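Missing here: one protein chain of the complex. Every other protein chain is in place.
Moving on to chain A:
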Amino acid sequence: MVILMIVMLSRDATAVLLSCSVTQRTMLDLQQFAPEDMNKQDSSDAVFIQLGCMVRDMSLDVRLEAFEALGKIGLVSEDILLQTLSKKVLGINKDKAYKPIEGLDISVSAVAGAYIHGLEDEFSEVRMSACYSLRTLTVFSLRFACEALNLMMDMLNDDSTVIRLQALDTIHHMATSDHLKVEKIHIHRFLSVLVDSSSVIRSMTRKILKLAKLPQFELFKLCIDGLLGNLEIYPQDEADVLSALFHFGRNHGKFTVHIIEEVAPEMEPASGGKLSFDSTRVAAFLVLAISAPLSHEKDVSAIPPRIFSYAVTWLGRISYGLSDIMNQEKLLAYLSECSRSSTISLADFKINEALLTVEGDASIPLCSKVDSPVSMPFWKDSGGISDYHHQEFLSLGKSAAHAEYELGEHSELRKYVNLIFKKVKDSWSLVELGCTTEACKGIRACKEEVASFTTESPGSFGAVAFTLQYLQVIEMLAKVWGHLRATKMLNPNGVGKLELLFAKLDRRLREISNRFIGLSKGEELQILDLVLVACLLRLSKVEICCCNAAMKLLSSTVAHVEYLHKEGSIEPSNFVTEVKKSLHDADSSSSSSSCQPLLFKKLLDSFSLQQFVLYGTPRSVHAELAVPGNDSENPLPFIPGIPASIPLAITLHNVLTESRLWVRISMGEESTQFVFLDLNLIRNKKRSINVVREFTFVAPFYRTPKAVSFTVRASLGLECFRENVDRVKVFGGPKCELTYLCPEKEIFLCKSTECKSKSAFT
């Protein structure tokens, strides 16, 4: 019926506008209207073709809407997609026709060249829309993506910068969905964009290059030349070019080694013993060279170690470029490590070990996670910082400590962040379609982007942290969703994995709902929606469901949601109403088993991810924990069997006075102890600011073992009121689940006599 409607309306240009917007909405309900003998695929194909006919309409608005609608149809046959890229009717489509309704014939030839026309439309809006809708369609077919790439490469010649940028974005999208197959004919066109006068275009191009994986050395070399050309013409791009070279080199370990061999003479010091390190070209090659050991390929040890020491002389410049990957200290450590050993095996070993965590998503090796593994042990003694992340926290904490102002009304960051949220929403539709891996990739790319946002400006730290947290929640949710909704049977291995995923998801959700303050009611509600979904997901699976706890959480969350609705007089979403309704139903019929996985599955259907819009300025609740002067060389003294005191220097950010804080001290796996931190009793040494507090707290550790020395791990947790703990109560411990506000801190203790003797010894 929808089809018929479009057909009828398409006779009248103005009405088509209507029909398009109608189509978008009805697209999902299509199968319900389609005749029984027509399957989903056919009906969406038919709609696609009908819309395809409209892209040649004389009215600008109709064309715009048509392309927008085309991009929204998920399920389209490859043949039809390919036909949209060729004005000639393809052989395979010659006699193909759909008869969705009696008396209506839709020929595939009608969509011939739809995208060709769209991309060379007179109006930039239409070209833009066509570019954008291609972006979503390339996910579905590799062949289509390859063909579309041809067109996109042509679009790089468009006279409008916005469209060139959109074309690059589409290519970037192909790259993230692994549908980018670059061929030689493309590469020239593509690289010519590197010398474009617009810096945005250039940086987008480099962003794509960072993801590229080329099959031939020849192409690799062309790309390197292109980047060098870019560097030559636009010296202001240096930082980003170096970063691109680093990523690019890391993706192509073997080629990098090869090319370094070729240019090695250039990098050698000139005669007379003077280093001719004055050209940026050399810097570029150095960056390329030092990226090689980080590649996933094995035989990359051919980079001469001295090159790494050359690179050290460029440390400032290189680390400036690689600031999104590692900081200067780490780079120095890495370089010195690599240059010290005549064979690279040590570094190789460490780094590869370190990279294990990211190996899973090798096609996007850009995750900022890469950083943390490179926390080489020999730093520990230098700064007393156990973890790079932690260090970052510290430094960021300091910047935040100045004062956290509100995020400006029209702040750039807010715009970016909201764009990210929009992307997340788009990716969620992929999750619903069952393409979890693709969606996760997209989300990870977003994470990486968020990680690159600066947190310099006031108020931005909280926003960025919040966005990252949100992305993590969505990623976990997507994973769980994909796990539960896609596979029909749950194999026993899966249950274990699923439990792990759930545990992670719960932790993330706890963090996002407790570690941020200053959210508006609407924002809070959206997060609660996610909590609800998580609950429902858990409930929908009998195998892993621990029904009572989940139900409890569900009802308490619903109650809270209701409260917020009343408070802010916000209209509850469809999803929430559904959940509420079925909860009441379940209550009234409590005699029957309360576990009704089918019911919960049904409820999940009505969930659709709303786009999160950040209006307020979320402030991140976090803390720093330190034991001044304590490390493995200088342990704290203790007497076995007698409680030991541990002086903790604590800095709290944005922690409200009424919140309940616990210090968790654990020794190994077996013994854990909680110490309550009464904020009311703590008197600030400095003038009390509500935002940041600094104080020293002496925590007792009761169960000291009969040992010469031992270590404990301490961290600071915030009690989450809404989530009751059902697990075995630790005596005197928190009643609710904890959200940890800082990374664990290792504390070294040593028997006091030993201590003395040690100090005497030194």
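By definition in this document, a residue touches a chain if its C-beta (ideal position, glycine included) is under 8 Å from a C-beta of that chain, and two chains touch if they have at least 3 such contacts; residues count from 1.
To be clear about the criterion, contacts and distances are computed from a predicted model.
Per the UniProt record, the chain missing from the shown structure is "Metallo-beta-lactamase domain-containing protein", taken from the list "Serine/threonine-protein phosphatase with EF-hands", "Metallo-beta-lactamase domain-containing protein", "Kynurenine--oxoglutarate transaminase 3" or "Small ribosomal subunit protein uS10m".
For the options A:75, A:90, A:116 or A:315, the residue in contact with the chain missing from this view is A:116.
Within the full complex, the residue among A:75, A:97, A:142 or A:195 touching the omitted chain is A:195. The omitted chain makes contact with chain A at the following residues, 12-13, 28-29, 31-32, 36, 56-58, 87-88, 112-113, 116-117, 119-124, 151, 154-155, 157-160, 188-189, 192, 195-198, 233, 602, 605-606.
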